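Everything below concerns the one structure shown next.
Removed: one protein chain of the complex. Kept in place: all other protein chains.
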């Protein structure tokens, strides 16, 4: 599946939008004499090498311009990050062989060579000039190739990047039946390109940032101008700029650094690896954050309901989508409360079971030596272990482990009289239900199940209800970038109910979510409900 | 039990006081201590097993005519 | 301002409705049936009308000072110290009321579900949850309530529908059998509960649109009144007035009667959900009001540090108030309603309004 292909990247990024000082927070921010290039190539080279000492992946290629001993050139790049074929074809061959032939001999001097090289010599799409050492270092380490010319205090940065990367494949975490089959990859520019392909509008803004003191990771903020609230965009930028961390290795780092309620178990920033989903959220007025090196794009603000919405809901017929939504709600409730409800009922409120069921459970539990809570805890824990093992193990073994393990442990535990078979059923239902909705939310729910179980083991249904109340209160106190986490359910927004339990047909989705897209609420044109009288008339005429 | 009660109140003081002192909210500090003392004064006798008179007695006495009228006579 | 949250009119209506429904559906049908028997519905209608009056009175008073709560404007009306006294009385009343509700809460759980468990357990749990909600502030528990109220109303209606098969509406006959005096007596208890709508005088400054306060109060009373009416009629049709007045918590017994096709039985759990969530919201509202009130009276910068200390007072007060459940019920039936109505729900607001009108002073306009 994961075919690794050679991915060629078009050119260096346009860094014009990076505000000075935002990307580099170390000493390079202020201009220092020692950080400027000199006219002496050897000194320059020495200085660069000083910076990049013990970096064995840096390649210094020295050669002569037009075979002239007095015009020495040095090309510096990082092995594996620069596109070598482009370098040899477009730069080295051009400079040493082709250019001297076509250029007037008079221009081939120490001073003239630089301009010649800049204007005619380098056949790459994007070049840039600089006289600052720190920029040069950064460019080298980002995969650009730096060309130093003897006797010139400016260097040419060639955007000839190209490195090994994964090709676009199907999304692994958000699988759907009907809908696009592409997922984001690790490469940021591929990802933004995918998004741009979905939304071909000049209103789609992609603003770049560079975060991480050491990693210097490219991060972009994506939004649709005129749809997303500017205040939100500013706030996202403000929070991102505040980040001061040595390295950003995944979007999860950023997520935890810009959340509103850092202590909550619930993720307040959504992520997706599907460009279509990302585009849909942008169209609702949300703001996206993409990080180079991770296929998961973040979107803010995030509300809880999003975890119960699947991209498929919008591609399938709305009846089906609504039905599936209801199932997902049921799964949410089940995965959160099923074991606790079971414990509460069979240890406190046996009167709530119909008599035959009570007698049958009683018969099963007759030989079980432990209190019900330990039984359930034991089974839940082993289920969680199996699930974790299933994820961590190599793929082929993993599946076998989880299925066989569950079957064998469940069956054996029942046979051995360690647990009642009803418990196994409850635990299995709980486990299955937690797979139904979005993974990140299910982690929180899976975790919270245990304290709720404890509460119901201590106080029965009262404990269960009390802990659910605390949970609801907590969810109500959360906000994601100012938007109440439980909206549109609490606070109720009647207009937004069209996409909570119901998924109304597209011709009825008039407005964007009220709290998020209030700036430009209308998303649907007038009279979009399909109604084609001429077709009907034609049919009628045929009859007559 | 009394020990537990004292511990609980100490815990509350421990949780409340530092924040208030840091912010120099002395008025708040006084109010907090007042309510804590009231709570402690009301709960300690109960924990020790004394029966305090219910504060409702006063209200019951004042509203006796009406409550007698309301009492069901069957 | 101490509380920076703002709630919409809908949230306020929901809040007040939950607050009243929670206690009303459990105890009131039985209390009312004691006096008015099968004409309990008549008493309830009378109580609704009186409740509307009280709501109107409270909102009229509150809207004269739309940016102040009842702890603050008595100072403007009566002068500094008498005003403070009135504010203090209200804080005490909210504390007392809350302690009563917490006690009811615990008693209910112990009587109906877990007789072996000490009542202090339920009191501690509910007060700590309420403290958590209070600290989170008005907006948060109003939002949570937007989830709870539909649940509560839905449960009551579903229970009613499920029990419909067992009801015998002949039980409501003959109509107008009770003496007018008894109908009046029966109306006093529900009225005492409906009158809690007076807490709107604390909420008004935190409404998005204070102008809608009249509607909020009226709608809350009507919602609760409607549900109580449904509840009382259903319960009497189910058991007849003789049993209803004998039972402590009739609605619970009503839920226990439901058998749907020998599949769903004993829906007590639903009643527990109604009571635990509704009761919690009610306790939270008064808890918040008491904490906010004390902070406003003492001119503090924040009410949050007061929440836990007030919690200790609530816990100890609630265990202190009544020696046993029959004392609690006796108090709730015959002492509490007249006391609450005469002093706090109608009396003081009326006094304040009269003085305010007489002196011709009013606060900022909205």
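Here the chain labels run A, B and C in written order, and each chain numbers its own residues starting at 1.
Criterion: contacts are C-beta pairs under 8 Å (C-beta built on N, C-alpha and C of every residue); 3 or more make two chains touch, one makes a residue touch a chain.
Everything below uses one rule, namely that contacts and distances are computed from a predicted model.
Trainee: Determine which name in "Methylaspartate mutase sigma subunit", "Spore germination protein GerKC", "(2Fe-2S)-binding protein" or "Dihydroxyacetone kinase DhaK subunit" the UniProt entry assigns to the undisplayed chain of the complex.
Mentor: "Spore germination protein GerKC"
Trainee: Pick out which of C:86, C:183, C:197 or C:257 touches the chain that's been left out of the picture.
Mentor: The single option touching the absent chain is C:257.
Trainee: Decide which residue listed in C:132, C:160 or C:193 touches the omitted chain of the complex.
Mentor: Of the listed residues, the one touching the omitted chain is C:132.
Trainee: Hey, which of A:182, A:351 or A:384 is the one touching the hidden chain?
Mentor: Counting the whole complex, the residue in contact with the absent chain is A:351.
Trainee: Extract the touching residues of subunit A with respect to the undisplayed chain.
Mentor: For subunit A, the residues touching the absent chain are 263, 346-348, 350-351, 355-356, 358-366, 368, 371-372, 451, 454-455, 457-460, 470, 477.
Trainee: What subunit C residues would touch the chain not displayed?
Mentor: 111-118, 121, 124-125, 128-129, 131-132, 135-136, 170, 173-174, 176-177, 239-240, 242-243, 246, 253, 256-257, 259, 262, 265-266, 304-305, 307-308
One rule holds in what follows: only the chains that are shown with their structure count from here on.
Trainee: Which integer distance in Å separates the CA centroid of subunit A from that of subunit C?
Mentor: The separation of the two C-alpha centroids amounts to 48 Å.
Trainee: Compute the distance, rounded to whole Å, between the mean C-alpha positions of subunit B and subunit C.
Mentor: Centre separation, subunit B to subunit C: 22 Å.
Trainee: Considering only the defined contacts, which subunit C positions touch subunit B in the complex?
Mentor: The contact residues of subunit C facing subunit B are 34-35, 96, 185, 188, 294-295, 298-302, 305-306, 308-313, 315-317, 319-323, 331, 333-335, 338-339.
Trainee: Mind listing the subunit B positions that touch subunit C in their complex?
Mentor: 9, 12, 15-16, 19-20, 25, 27-28, 31-36, 38-40, 42-43, 46, 51-52, 54-56, 59-60, 62-63, 66-72
Trainee: Along subunit A, where are the residues that touch subunit C in the complex?
Mentor: 348-349, 351-352, 354, 459-463, 465-466, 469-470, 472-473, 476-477, 484, 486, 489-492
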